[in-house]
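Right, I'll just put the structure down here and ask away after.
Missing here: one protein chain of the complex. Every other protein chain is in place.
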């Protein structure tokens, strides 16, 4: 078989080139350098020791570096070149919806009237942002089929927390003690974790052989002490939960509520609404479905939509539009007698709300539906192109993502991790791996609607080439990535002997 | 000798890593895609053919590509990763002063009150920018020891053109016909080219064995038909023209004027002023000395300072501050009876003026002097570290840059070009090569004040390693760069069979 | 649609490859009757030009730290943000990448997080810092939960000096796990009083905010003794991370956990978010920490690199037994703060803190000398303090606004017992002449 580098070049997406090394800030530091200057003091200098005990005061910030501005700029510019990013290429992380992040969103969020506003300034001075939040709530409600939406949660997981809290508040308010919650075995880790933070015991619901949850499995477990069900639709296999309505009826009929994990909402935009599928409360990941950038791990925003029955329990404050009688404008509304309280120190990750608003306005109803259609088209196209070369555990049409596995490479001893690392050599970020847990060696691919046909073809050719390599040159695949500055970092060592900070003299080894 | 990659790694500045391929826009284009949307028309559509002959109208823009916004963003993001840049590392291009470009400058230039202003709006609506231009003129005059400064020229070469035009106007105005100009053989190509654009014949002045111009050489050539002398100080060897005052006196005594090429002003900031050295007119390269970014080839700005004797010939308009009697504020001043006229379609590269102003305000008198001191310190340090391994044609203390040559490698057949290309493998942009012309195989290194001691040490270690390689492993040096996506592009072929644009079907070969 | 590349031809080709007759057919798994049979009732798509114009119009209807002289802090602070931060943090490689699960293509983010962790350890005087939490409020709640896990106790003693919003969030978080909260009152000088009395052997932790919401600088060492006496954990939270450069570190004064809000480190106020929660703790407690951690390791060829580590604490591995449910955190804000700390550095950050303090002391000295104004709380402060004003605080705020000043926070809802009063903050942005004007208008004199 051909030379491995040629195989990579044949696909035409990647090569290797000059890259830069860069030490830690602390290693580059030199006493006496500075990267910022302060305004000339226009007030008398004050010795803090005059008003405070000397031993309460900081005498030195040892451990902080000293660099000039050019050095700092170079440091982080070089660091940036070690990252993969959506703006560099396809980023098929399943469940993460790595779609294109419009530059318009960033320009909008940087407007001084948004970026420099203070959360506690009088509402009379904040009418612009309050109107934006009010309208965004209305838009998200319409998109999801919910009645009200809180914009406070800072990310999906905090949204889950808020949603489950409202379910708990709902039951408690009705004097019911329910201490269990049903969660499918395909669920994301934040679901059980969020339930546990509410003191709930989680009861796993097994997925059926078709990858879906079945009414019977839920009915069996839906006892009077169960507060409700957390469901992800489409689920983490990329499959639409076809029995959801029936399942929701079961849950409702036994006094439970249904929480919808909205991480995969991208597949349903303008096509179907969680609120019409029996879901009582759900979160949105604005950093997925609504194009706000992931930032290497946030910030995001995780608004939560609820049906009216949960509205009394919404976190405060909400934004309210004044009735004609009260005058014009928008105010913060604390009148939620049974509110679960406050989740965020302020109004939420407002900067992300501005971006998501810009996105909804840019797409409109047709554009949003087009997102769902093209996202689903792309996922099915990838599946169609790969299903002959990769094991497909649940081989049926998918929605926005498809899950493959490494089963077909068992013989060669090539694992999902190997495939993922080798994909890097071809110039792609790996898919989500080993999730969902119910698929051994899962490769979870979500192309999103941002990717073009040719782009997907090149990506599929890379995966097909790797499938071939797995058979013909398995050792090369197991040694991947070969192209990167660093290869296969030792995670075991990192965890066994944690080095979590730089120190003047870190212990050797 | 060790493995070539290890030699590179030993210096610790560079390595190789994953890089991305990217086709031409036209090759990525697909009919029907769009990367921009237009506002909904709020006026009736009009068929241009109603008012214009059909065959005057454009029916199609064949040759323009069709891409979506994400594709365009990825295209240019990937392209950018193929460039070296000051923000990535030391950029020792002699004569180009690749110093750090402060981010503050960019933030300032992007303020709507600067970026969105129109050159023809009433001056009453432009008082902010006119004040900035007025003050910048004052600052540049003080820094250079000139009386007035025009901010109009768009770059140094246009500044030269303007300056020589003023010299010509000066002579013509005094009824003198002089058609020659003296230019040292070490001068930059723009000097003779700018003189020629004025219809002047250029008389080369040979540099002495010490790399300086000598009074005798000038005196000999300074005949009555010579309009003046163009001199670069420090000169392109990085040497201070020690006899300049005497030389200027000779030129002046014979009715000529002295033009100063200010490209190397960085070496003199706050230390000495061209105006005090006998120079009558000079240009500034704001994109060199005053930190405005080079942008991969501009835009720059080339203001020209003059002594009062040339002021009547300044291009119009200039900015004038109203006398108390006339009221408050600033106006455009066209009252220059003997002006050479207008050089720029508008007021000049104003956006660059804003950046340079921010720079002067940030540094102040002490900071500017510090620039010169550290720039000179850095150049001499590099020279000191390399002089034993590289031939130094004019081996004396330098100012802001030092010139080495490949003479010491003649034996091994390694040339300046080879050294330059090999330096890339070590993670550095090559120095200016084969300039000045009077030094065969010149390597012209200008570190600028932005570089730290450790940074220079690493850079010198790379050059020292290459010197060793030139002896021990010359073939490897001649094959460099080995690390880049492309290596040694065929410039002869490009010039012999020029392909200067993409075409639907470019002729093969 | 400029964000979506698909042409009709592309769609046809792809449907064919899939073997689906139409786009509609791709949604066959969605029962007919559940599909939305109408377009979403949303405003029609607008062009970039129109959307920006719409958003500009909205933005212009907000006051902000650029449009007024700014003295409002109360947990969110108007500090100067060096231009290099926007230039670097906006680089696509940082902004459009995901959580660094794949270290070979994420070393940029990973090394920056490691640098952040290291600097936060230095600032807090503790051995481990995580890679951010949502904000100061949730970080404080996570600290309480962490303390409950560490001590297997459920009682939380909360200083009345903790930011009211943080207290609310803490209640919200603890409610589900049966944590009970008792609050230590504020003493006459503004500091927390009677902590000792509140702590007992059932106390999981004592939570002290430094400086307190009303500005007072607390006695951390005393709180540490009170907590230690009963085996409780001392959590010191702050809503102004810059104070860490002014005051002796919480770790040095006996805190077991330091947490809070680091928005002041180069993160725009942005109406309250996204900001930057942080949490640092003693090394021994690392396995009970919430949030991501980056650790140093080596690659296959022995070269230093960084990875996400100790993930067995986290939801994606430990699920319902995770130390927290957090997944997406505040990565890009952390990056901004890391750049900020790198720029300000060892000396700059301390000088900045001192300048903030000096401005406040100058303002206080004017207030002291101004009839009609008062400083009701005697405790020393950093850059924020309470000013008693003549007549209703609202009126004072309105007077200031007319003079182009946002004067501070009306304390009526928070500390009515102080009478008409404002919480006023002076950062490096407050120019002397603005402070002079502020004092004049608050005293009711003309600006």
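Of note:
Note that the chains are named A, B and C in the order they appear, and that numbering of residues resets to 1 at the start of each chain.
Just so it is clear, contacts are C-beta pairs under 8 Å (C-beta built on N, C-alpha and C of every residue); 3 or more make two chains touch, one makes a residue touch a chain.
In this text, all values refer to a predicted model and were calculated from it rather than measured experimentally.
Remark: the absent chain touches shown chains A, B, C in the intact complex. Residue B:168 is the one among B:7, B:168, B:214 or B:476 that touches the chain missing from this view.
Among A:39, A:208 or A:224, only A:39 touches the chain left out of the display. Among B:175, B:296 or B:327, only B:296 touches the chain left out of the display.
The chain not shown here touches chain A at positions 18, 30-40, 67-71, 73, 77, 102-104, 106-107. For chain C, the residues in touch with the chain missing from this view are 2, 48-49, 52, 56, 66, 80, 82-83, 87, 90-92, 343, 428-429.
Rule of thumb we're sticking to: only the chains that are shown with their structure count from here on.
Work out the mean CA point of chain A and of chain B, and you get 46 Å between them. Listed for chain C are residues 1, 3-5, 10, 45-46, 48, 82, 84, 86-87, 92, 105, each touching two or more other chains. Counting partners per residue, chain B has 18, 30, 68-71, 73, 77, 102-103 as the residues that reach two or more other chains.
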